[in-house]
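Okay, structure first, notes after.
The other protein chains are all here in position, but one chain of the complex has been omitted.
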Amino acid sequence: MFGELIRQKSFGVSVAIFIMLLLAPSFLPRFYIYLMAVIFVTALLAMSLNLCVGHGMLFQFHHGVFYGVGAYTAGLLLVKTSLPWWIALIAGPLAAAFAGLLIGMFCIRLNRLYFGMLQISLGSLIWAIAFRWYDLTGGDDGIHGIPVPDFIASTTGSYFFVLIVTVICLLLMFLILKSPFGSTLQAIRDNPERCAAVGINVRHHQLITIVIATFFGGVAGILFVVVEGSIFPDLLFWTLSLEIFIMCLLGGWFTFAGPILGAAIIVSLRTFVGTYTEYWTLILGVILILLIFFLPEGIMGTNYRQLFRSRVKYNGEYQTE
Amino acid sequence: MEGGAGITLAALSSTFLVGLSRAMILFIVTSGLSFVLGVLRVPNVAHGSLYMIGAFAAYSISTLFGGGSLGFWLALIFAPLVVALISLIAERTLFCHLYQREHLMLLLFTFALMLILGDLTKIVWGADYRSIMPPPVLQGSVSVFGSPFPKYNLFLLIIGPLVAVGLWLFSTKTKIGKIARAAAVDMEMVGAIGINVSWVFAFAFVLGCLLAGLGGALVSPTISVTIGMDHNIIIEAFLIVTIGGLGNMWGALIGSLIFGITQSFGVLLWPQFAIIFPYLAVVIILTLKPTGMLKAVW
Partner (left out) sequence: MLRIKNLHKAFDDFKAVDGAHLSVDKGQLVAVIGPNGAGKTTLFNLICGQLQPDKGQILLADEDIGKLPPHVICRKGIARSFQIANIFPRLSVFRNVQVSVLSQQKLSNKLFHPAAQLAVDETNHILDSVGLLDKKRDLAGSLSHGDKRILEIAIAMGNEPELLILDEPTAGMSPEETTTTMALIQRLAADQGLTILFCEHDMEVVFGVAQSIMVMQQGKTIVQDDPLTVRQNIEVQQAYLGDE
């Protein structure tokens, strides 16, 4: 099962990066360790979205909701109950996947844009509940100072925890994409009608994809709780969902690792540019426009094509509608 | 307050009327969104931002003319035009180059526009709360079943149907309206009979945005105008066009009525969760009819 991994050309580089990241806390200042943990969480979230968007061509416009559901489930269980911490952390992704199943069953009946619109609608319903139910969720303030076990409470502890969980999730996603399931999903992305004609139950396949993607989105949610120790309704707000959509696009939505790069760029920009100007969203908007006009396949997607242009003459002949 | 004894007829009727007048604003905004959806097949995410700019522009124009009656009426005319101008510039400089591209890119462009316009609004008008007085003739209230009802809301109840009728006449009686309607059904055919599709798109986009601006100008005397009002309206508008049927003008009207009225009754029944009621209505409607109440144009 792991043979596929080792055969990858980028396997050596990935292992080297992983070892570097394991050693990072010993030489980097605390702020950067924290920042990298945030990047990992966001990268995992973007990767999970890209299962739907880049590999499945499902217009999952409100993926942030599942991130939020994961975070809220874990956060509320940690604060309001005396259940052991690990149950809370397992419950988060499961709740997210369940929400994904419910919302997915609604949306999957519809095509593309309608799918996306309906998901924004249903997701906003969950947001509204979290936003208004002061007694349970703390309303728009959210809940802060969520207790996590000591070994993951420190900056370094949470860094290692987030790093390990993220890497495990990325490995799983990689294997899923290389499996017959993932292969079929990519075929559905390219041509759902043809897939149905070769005997694939397209809707069923897409629904499973949504459940898997929302599960990993929920994992990102619990990691957020571990890193930040707080939950608030912005996690469920649709602007965040569109922001991670941009990350997938920026990095390269038809590539495997593109969303990681996209997340790293956006999070770093927000952190560093945000200290100079309060008009961060203006800059994000300009980045997005530049992306649409000049790099519609994202950074990694574009490089790939330029590199192999002589060998692969892809003529762009594929339809989205 | 009426007290906990029960909900009186007066409270019910005024709640209904408040909901109805809210629905009129929603209709004007969502009819624009629906129009763009119908012709361009793109949910214009920036629609809410243009609504917000409409409200801010109305504030500035009305302040410029001393905040009185004249200022208000001029604001009502010129604020939508300012918004239309902004959307025309965005459309002709950038958006129109994307029509040949993947559909998703159009959607993302409108999102980029939302991000940019949101911050530009903050730069121009700042983060303060602004308020506008309605003109003296629309100030105060009238009595409906013994409870006071603001005159301005009554004014909205007149404007809403006027806009609906105007749009209906426009799309059925004028040539360009007919072209836009045909484009909503079959864009290729419109291109085939020699009409410049790009300009049809531009026109539809600008008209849709103009309606957003009009909605913003109309709403400005009833709320405090501030940054962030774009985010709330756009979700409501999305929900409304989804339950109404994408791109269907009458669907937008029905959706707005459902939304406005459930919202105001929500406030009456359970203020803390008033926001939930319209969402619940949406979920119920979509469970029964996944593609909305009326036929989507595509």
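By letter and in written order, the chains are A and B; residue numbering begins at 1 in each of them.
As a convention for this text, a contact is a pair of C-beta atoms (placed from the backbone, for glycine too) under 8 Å apart; a residue touches a chain by one contact, two chains touch by 3 or more.
Small disclaimer: the values here were computed from a predicted structure and weren't measured.
Here the chain not displayed is in touch, across the complete complex, with A. Of the candidate positions A:Ala91, A:Cys107, A:Ala130 or A:Cys195, contact with the unshown chain belongs to A:Cys195.
Shown as candidates are A:Phe106, A:Phe181, A:Trp280 or A:Phe293; the residue that touches the absent chain is A:Phe181. Counting over the whole complex, chain A has residues 1, 3-4, 172, 175-176, 178-184, 186-187, 189-191, 193-202, 205, 208, 254, 312-318 touching the chain that is not drawn.
Rule of thumb we're sticking to: only the chains that are shown with their structure count from here on.
Interface residues of chain B facing chain A in the complex, by the touch rule stated above, are 41, 43, 45, 94, 97-98, 101-105, 107-109, 111-116, 118-120, 122-123, 231, 235, 238-239, 241-242, 246, 272-273, 275-276, 279-280, 282-283, 286-287, 290-291, 296.
Of all residues in chain A, those touching chain B in their complex are 59, 106, 109-110, 112-114, 116-118, 120-122, 124-125, 128-129, 131-134, 237-239, 242, 245-246, 249, 278-279, 281-282, 284-286, 288-289, 292-293, 296, 320-321.
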